[in-house]
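Okay, handing you the structure first.
The complex appears here minus one protein chain, its other protein chains still in place.
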Amino acid sequence: MYNDKEASKIVDIIKNFARKHSLWIVAYGTGCGAIELPPTMTSRYDAERFGIRGSATPRQADVLLITGYLSVKTLKRVIRTYEQMQEPKYVIGFGSCTINGGMYWDSYNTIKALDRYLPVDVYINGCMPRPEAVISGFIKLQELIAQGKADGAKRYQENLEWYRENQRKVIKNWRMPEYNW
Amino acid sequence: MDKDFINENKTIEEIKNTFHSAEAKLQRKNRIIVKLRSDLIPPFLSYAKNYLSFDHLAHFSCVDWIEDNQFELVYILYSYEKNIIAIVKTRIDREKAEFVTVKHLWRQAETFEREFHEMYGINFTGNNRLTEFILEDWDDIPPMRRDFDTMQYSKENFYTRPGREDAQDVREVITKKSGEKIPDFAKEFSVRKLK
Partner (left out) sequence: MREKETTLYFGPQHPGITGNMMVKLKVAGDTIVKAETHVGYLHRAFEKLMERRTWMQSFPIVCRICVPEPDPNEENLARAVEEIEGREVPERAKYIRVMVLELSRLAAYFLWMGGQSGTAGLYTVPQWSVGDRDYILDLFEELTGGRIYHMYIWAGGVRRDLPEGFADKVLKTMDYIESRLPEYDKLMFDNAIFQKRAQGIGVIDKDKALEWGVVGPPLRGCGIKHDVRKDEPYEVYDKLDFVVPTYEGGDIWARAMVRRKEMEQSISIIRQVIEKMPGGEYYNKVPTPLNWFVPPGEAYVKTESARGEFGYYVVSDGSLKPRRVHVRGPAYVHGVSLLENILVGANISDVAMIMNSLGVCPPEIER
């Protein structure tokens, strides 16, 4: 009755439905935005009702939350963390400084545009974004997942050369293991 | 006035009697400023710690006076007993930036010295831990020196998203884009008018 293409479409819909209700965040507070995560997670805003919760290691996580500016030293660790994560994986840029540098636009140690270095699925603006904004960002991500549009990991694989070139431009001493997907 | 600052003036007297070349003066209540030749700093700090009860190194700072071609090292000592802060200052040559460590007196000085080694390029002899502290793989001049241009460095090394060129005068840009009028009280704060 169904051909293969249609069958895989149905499987995708079921897969995406399951994925969007279980978004585990890597416990990596990369910037000052990490201070708004405890309120988001705990009793008042209770993000767990959307299936959002923390996870200790990158291997078990789905979402890498970049909470604010990234210094060059952190960027290196973030890239490693991201590459260790298993698919499905999504990146959320959190705060103005991931979008255009924010108030650190002239600093010598922070990167200005996160999507040059990692594939960003959703940006949340504000300095700093309120817990409601964080949750709304996650809901946006859930919508994208349901529509099958949150394809950051795929973009990263396809354009790896371009991302690597940008990353190497900033990280001068590249001593990183190469992961194969 | 002398009545109010008995402790402070007594300490200043003691310093002047021991170190004749020291310029010691009162800044305000609880604050004295001591200026010293750079070679007298280690004996002075040791004396201040052991005999004047300045047992707490509250802060250690460095100021770049590029116009004088000098670095100013500022040791801020606090005496819990006398409740006085002594700001001890000395100047060293900027080209050949070298100084001696004081980590044998206060071990937290080591951290400050590591930072200044990295940020100003000052070499503290005797401190064997002057390794990378905050920065990683830095290959430019030490960034906290006044002649380092962070704007320039940022432009050269990092991609900047277009759209921030007008960050200088946000208010006027908003006006242009949305047609909103600048209220009268705000006009005097406009950059262009001041220029």
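What to note about this one:
As written, the chain order gives the labels A and B, with residue 1 at the start of each chain.
Here is the rule we go by: contacts are C-beta pairs under 8 Å (C-beta built on N, C-alpha and C of every residue); 3 or more make two chains touch, one makes a residue touch a chain.
All figures in this text were calculated on a predicted structure; none of them were measured in a lab.
Of A:Y104, A:Y117 or A:Y156, it is A:Y104 that touches the chain left out of the display. By the touch definition given at the top, chain B reaches the unshown chain through residues 28, 30-31, 55-59, 61-64, 74, 76, 80, 83, 85, 87, 106-108, 110-111, 132-136, 143-144, 146, 148, 150-151, 188-189, 191, 194. Across the interface with the omitted chain, chain A contributes residues 26-32, 34-36, 38-39, 42-44, 54, 56, 58, 69, 71, 73-74, 77, 81, 103-104, 106-110, 127-128, 130.
Definition applied: only the chains that are shown with their structure count from here on.
A straight line joining the Cα centres of chain A and chain B is 38 Å long.
Residues 135-137, 139-140, 143, 148, 150-151, 153-154, 157-161, 163-164, 167 of chain B touch chain A in their complex.
By the touch criterion given at the top, residues 72-73, 76, 99-101, 105-113, 116, 166, 169-173 of chain A touch chain B in their complex.
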